[in-house]
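Attaching a single structure in C-alpha cells format; questions to follow.
Yeah, one chain of the complex is gone here, protein chain that is, but the others are all in their spots.
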Amino acid sequence: MSTASQSVSDAGPLARFLSSTLGKKTVMAVTGFIMFGFVVGHLVGNLQVFAGDGGVKLNAYAAFLKNTPALLWGTRIVVGFSLIAHVWAAAGLKRLSNEARPVQYKMHKHLQSTAASKNMFWGGISLFFYIIYHLLHLTVGVASPIAGSFSHTNIYGNMIASFQNPALVAVYVFAMFALGMHLYHGLYSLFQTLGLSHPAYMPRIRLGAKVFGALIAIGFSSMPVAILLGAVK
Amino acid sequence: MRITLNVWRQKNARDAGGFEKYDCPNVSEDMSFLEMLDVVNEDLIAKGRDPIAFDHDCREGICGMCGFMISGVAHGPESGTTVCQLHMRKFKDGDELWLEPWRAKGFPIIRDLTVDRSALDRIVASGGFVSVHTGSAIDGNAIPVPKPNADLAMDAAQCIGCGACVAACPNASASLFTSAKISHLALLPQGQPERDRRAINMVERMNAEGFGHCTNIGECEAVCPKEIKIENIARMNRDYLCASFKKRPEVKRVED
Partner (left out) sequence: MKLDAHIPEGPIEKKWDTHRFKMKLVNPANKRKFTVIVVGTGLAGGAAAATLAELGYNVKAFCFQDSPRRAHSIAAQGGINAAKNYQNDGDSIYRLFYDTVKGGDYRAREANVYRLAQVSVNIIDQCVAQGVPFAREYGGVLANRSFGGAQVSRTFYARGQTGQQLLIGAYQALERQIGLGKVQMYARTEMLDVIVVDGVARGIVTRDLVTGKVEAHMGDAVALGTGGYGNVFFLSTNAKGSNATAVWRAHKHGALFGNPCYTQIHPTCIPVSGDYQSKLTLMSESLRNDGRVWVPKKAGDTRAPGAIPADERDYYLERRYPSFGNLVPRDVASRAAKAVCDEGRGVGPGGLGVYLDFADAIKRLGANTVAERYGNLFQMYERITGEDPYKVPMRIYPAVHYTMGGLWVDYNLMTTVPGLYAIGEANFSDHGANRLGASALMQGLADGYFVLPYTIGDYLATVKPGAVGLDHPEVKAALARVNDRTAKLLAIKGKRTVDSFHRELGKLMWDNCGMGRNKAGLEHNLKRIPELRAEFWQNVSIPGTGEEFNKELEKAGRVADFLELGELMCRDALHREESCGGHFREEYQTPDGEAARNDERFQYAAAWEWKGEGVTPVLHKEALNFEYVHPTQRSYK
C-alpha cells in the first residue's frame, strides 16, 4: 500500500534535496552569499585605484594575486562554480514558476513586493551578460574598447584607458545599479530562505541589505565615474 | 451606485473561457460583494442565462470557500478580508471591476470563478497532522505549552485554506499555506515527534502538486485574509533544511 509516509521518493537525500524548490533556493542563497563575499573583496581591492599614486598599489595588488595562484585560482574556481550553480538553480526555479501559472491574469496588482524583488530574474540575466563582458574586458582583455592595448600587468592603466568612454561608464554604472538592487533583495531574501529570520530583527536585516546593496553599487560606480571626470588620472 | 463587472466565464475545464461584461445599476453600499453577485445572478436566471458560478459557504469569512481576483487583487482591495466580508462601500460609483478565478496549475478551473483546490488537502494529507489515535491522549494539562508558543501556533493555525496566497504569488507558490500548517504544529510540543517527516513530506508534496517556488516578496502575506506572516515560510525552510540533512532512511512500517 502506498502511504503518506512512504510517498517520499527513494532517491538519495542530496538528489532529493536538490530536486525540491527549497533545495534549489538553498543553493541560490548559499552561492549568492559566496558571490557577495567575493564582490566585497573585489571592491576593497579595487578601491586602491583611489590611492593617488598613479596605480602603484593597485598594480602591486594585481601582481600579488597573480603570484599567489592558490588564492587566485581558488577564488576563481569557487566563485565560478557558485555562479554556475546560482544560474542553474535560478533557471530551474524560473521554469517551475512559469509552469505553475500556465494562464496569466488579465490584471494582477502587486501590493507588497519591491522593485528589487520583482526584477531578480531579469536583473540576474543582465548581470550574467555583464559579467561575461566584464571578464572579457578587464580580465582577458579581448573586448573593446581596449582590446588592442590591454596590459596584463598595468591594471590601473587598463581602467584609465577604458573609462574615458562615457558610453562604457554608463554601462558599468547601470550594471552596478542592477547589482545593488540584486544584492538588496538577495541578501534580505537569503535570511528568509535559510530560515534565519525573526520578526524582531527582520526590519534591521532589510535595512542592512539595503545599505550593503547601496555601498557596493556606489563603491564600484565611483571608480569609472571618477576616471571619466578626471578625478583619477 | 453603479458598478460594471467584467467576469471570467468558462463553462468547464476544457472550455477556453473569456470575459463578459455586466452592468449593475442598483448596487447598495451595504451589500457584501457576494450579495451583489447574487443580485446579478438572479437577473441572469430571469433572462434564462447561466448564472456566474462562484464558491462560497459560510459568508462570514471563516470557511475559506470563497475567493477570486477583483481587479488583480486576491479577495479585493480591503486587507485581511475574504470576498464574502468585503462590502460594496469600499468601491465607488462608476467603478469597473475585473473578476478572475485563482490562476495556478495546482488549481484547475471548474467553472467561471470556481477552482479545484484539492491539492491543498493532499498537502495536509501528506503530513499536516499529529498521528494520535482517538482515545490514546493523555490529560490535556499534562502537556504544558508556553503561552507565547500557543499564541504563535494559533496565529498560524488560523489559515482558512482559501488559496489567496497561491493566487497572489507571481510564482503561484503554496508556501504560505504549507508553512502555516508546518508552523502550527512545529510550535507545539505535540508536533515534535513528527516534525522532520512532516516538513519533508509536506514540502515535497507541495512541489509535486505543481506549485511554484517562494521568492520571499510577501505578496501572499499582503492578501491573506487571516494576515498570516511570511515568518512561517522561514520556519518551514529551516525545518526542511534541518530535516533534509538529519534524515536517515526510515524503517518501513509493515502494513497489515
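Order of writing sets the labels: A and B. Residues in every chain begin at 1.
The criterion applied here is as follows: a residue touches a chain if its C-beta (ideal position, glycine included) is under 8 Å from a C-beta of that chain, and two chains touch if they have at least 3 such contacts.
This is a predicted model, so every value here is computed, not measured.
> From the listed residues B:A157, B:A208 or B:C242, report the one that touches the chain absent from this view.
The missing chain is touched by B:A157.
> Looking at B:S71, B:T114 or B:N171, which residue reaches the missing chain?
Spelled out, the listed residue whose C-beta touches the missing chain is B:T114.
> What residue numbers in chain B mark contact with the hidden partner chain?
11-12, 28-32, 34-36, 38-39, 42, 44-46, 48-51, 53, 55-60, 62-65, 78, 81, 85, 87, 89, 110-111, 114, 116-118, 120-121, 124-126, 128-141, 143-147, 150, 153-154, 157-158, 160-161, 184-185, 188, 190-191, 256
Just so we're on the same page, only the chains that are shown with their structure count from here on.
> Using the touch definition from the top, list the residues of chain A that touch chain B in their complex.
Going through chain A, the ones touching chain B are 1, 3-9, 13, 16-17, 19-26, 93, 96-97, 99-114, 117-118, 120, 185, 188-189, 191-199, 202.
> Considering the complex alone, what residue numbers of chain B touch chain A?
Checking each residue of chain B against chain A gives 8, 19, 69, 71-73, 98, 100, 103-106, 125-127, 168, 170-173, 197, 200-201, 203-207, 210-219, 221-223, 229-231, 233-241, 244-245, 247, 250, 252-253, 255.
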